[in-house]
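Of the protein chains in this complex, one is absent; all others appear in place.
After this line comes chain A, so read on.
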Amino acid sequence: MKLRLDPTRCQGYGLCQEPAPDLIDIDDFGYASVVADPAPGTSEDAARAAVEACPNSALRLER
């Protein structure tokens, strides 16, 4: 699975990082970047939670 961030939608609220700290980094400005793709299992659940947490639908999980 791949976790993709649409930079045109990310507004830097940082809500996605809490459920997936291993997959998402928040930079100095507060914007998210995907730093790892989810591994099967718990990490995929974390990715799903991050996708749901984003108020702007900036994250997408793709296979």
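Following the convention adopted for this analysis, a contact is a pair of C-beta atoms (placed from the backbone, for glycine too) under 8 Å apart; a residue touches a chain by one contact, two chains touch by 3 or more; residues count from 1.
Operating definition for what follows: contacts and distances are computed from a predicted model.
Of the names listed as "2-oxoacid:acceptor oxidoreductase subunit alpha", "(2Fe-2S)-binding protein", "NADH dehydrogenase" or "Amino acid ABC transporter membrane protein 1 (PAAT family)", the one that matches the UniProt record for the absent chain is "NADH dehydrogenase". Counting over the whole complex, chain A has residues 4, 6-12, 27-29, 31, 33 touching the chain that is not drawn.
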